[in-house]
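All protein chains but one are shown at their positions in the complex.
Chain lettering (A and B) follows the sequence in which the chains are written, and residue indices restart at 1 in each chain.
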Amino acid sequence: MSTEPVPQGVAPLIEIRGLSKRFGRTQVLHDVSLTVTKGQTVAVIGPSGSGKTTMLRCINLLEEFEEGEIVFDGKPIGYHSGPGGRRRRLPEREVAATRSDIGIVFQSFNLFPHMTVLRNIVAAPVRVKGIDRITAERVARELLDRVGLADKASEYPMRLSGGQQQRVAIARALAMQPKLMLFDEVTSALDPELVGEVLAVIKQLAEDGMSMVLVTHEMQFARDVAHTVVFMAEGRIVEHGPPRTLFANPQSDRLRAFLRRYREAYLL
Amino acid sequence: MLPQALIHNFAYLLRGAEFTLLLSAGSIALSTAIGVGVALLHVFAVAPIRILVELYLFLARGIPLLILLFAMYYMLPYVGIDLQPTIGGILVIGVYYGAFMSQVFRAAILSLPKNQWDAARGLGMRRSLMLEIVIFPQAFRIAAAPFVNTCMQLIKSTSLVSIIGLWELTMAGRETVERTLAPFQIFAGVALIYFCLCYSLAAYGRQLEKRMRYVH
Partner (left out) sequence: MPLDVNFILRNLPLFWKGLVVTVELSLLAIGLALVWGLVVAFARMSPRWPLRTAAAAYIELVRDTPVLVQMYFIYFGFSMAGLGLTGFVSGLLALSLQNGGYIAEIYRAGIESVSVKQVEGGKALGMSYWDVMSLVVLPQALVRVIPPLANQFIVVIKDTSLVSAIAVAELTQIGKLLTERTAASYEVFLTIAVIYLIMTGIVSGLSRLAEHRFAIYY
């Protein structure tokens, strides 16, 4: 049964096919398939433990997966099926190269505390992509400006608020000029009043045409910004579709229950 | 009543202290180098190598340093190795303390939150780069205080080489006592010199520890 949301006639940027993953004896992902096209924003929603974060981390190969394949920009990533169907993990060099084309922003920001904001942003472009420092710093300052933190370049992360750190984290990921951006519940660890500034940055990114997969609890945001919403539960994709129809007309009981609880919690 | 014997011989004791520092410096350098290497092996290497590392740690934790010094002193001539005693002392102490240093560094590396590794890998960094600019700088800061404390223990341990006849502060003390027959004074003086060295390190270590608490 196909569960891929594929907008017709457009070449996919990334295709996930039949992804399955176990943690020890627990199966956390069951035969997950997903396609993202260039410029598309996909929001992934679902209850905790549904495997959303795990799937995201599989996309940029931070997690290993036992079955399935991911084809990014036309090439399979992470694994390579040898003759006779044997599967081997690709060498570190190639995995790292893949990761430099996919940006990720984490729930806990994960900035490097011993580096200034500016250095956090330029470290990877300079050392991984070999961009010269002057250009990298110029780009970094432009990115900081885009996220509204132009004056914080020489601060240390410790001195910034959560929202500011997260925006720096976004700038840091963008500095690598990724083809795809992954956001893992990036506002869940923030105080409510700081959430808005981060969402604004992401919304702008989406409008500027960045392809992205967004794991989030912010339903309003998903509805406003995403082209496609994917609902996951118990390691499977249960439903997917454009936000308006998905939220207005949930087809599965599971999604209905999930949305009902959400509405009760937020009195929508 | 002034401690005459001590005052007259203090300069001699200080010369011994110089030698203690020399021995210590050499051993600290060696043990730090070994410690970093072993710590990396302990964290990253494949299982068989990790088992060897655990064996090394087990031996260093369970065998007294003096036994190792004796072993070097008595056994090496038989194996045909003609080693200058000072070098031998530095080697033995360095290898012995390499085990303890490795535990300090390993603990520091492992204490970094996993999300630092995630962020570095997410940016496409390879392991060597990650270690160079993300992990090591932070680990060094964390390891600083226990490193200083281990150095202090090492300096105290150098006193053991006097038992195999190497000349340093403790040996200088013994010689002086034989000459002056004033053991309380002289050994008190020796203890005082060690105390000055070690107390400053201990105090520095405590300062480093306090500074660490404000970082993360």
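Note that a contact is a pair of C-beta atoms (placed from the backbone, for glycine too) under 8 Å apart; a residue touches a chain by one contact, two chains touch by 3 or more.
Every value quoted in this text rests on a predicted model; they were computed, and no experiment measured them.
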{"item": "Contacts of the hidden chain among displayed chains", "value": "B"}
{"item": "Residue touching the undisplayed chain, where the options are B:17, B:90 or B:152", "value": "B:152"}
{"item": "Touching the absent chain when the full complex is considered, from B:29, B:49 or B:75", "value": "B:75"}
{"item": "Touch criterion as defined above, residue of B:52, B:112 or B:188 at the omitted chain", "value": "B:188"}
{"item": "Chain B residues that touch the omitted chain in the full complex", "value": "58-59, 61-67, 70-71, 74-75, 78, 152, 156-157, 159-160, 162-163, 170, 173-174, 177, 181-184, 187-188, 190-191, 194-195, 198-199, 202"}
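In this section, only the chains that are shown with their structure count from here on.
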{"item": "Contact footprint of chain B on chain A as seen in their complex", "value": "60, 62, 92-93, 96-101, 103-104, 106, 108, 110-114, 123-124, 127-129, 158, 169, 172-173, 176"}
{"item": "Complex contact set, residues of chain B against chain A", "value": "115-116, 118-127, 129, 133-134, 137-138, 141, 215-216"}
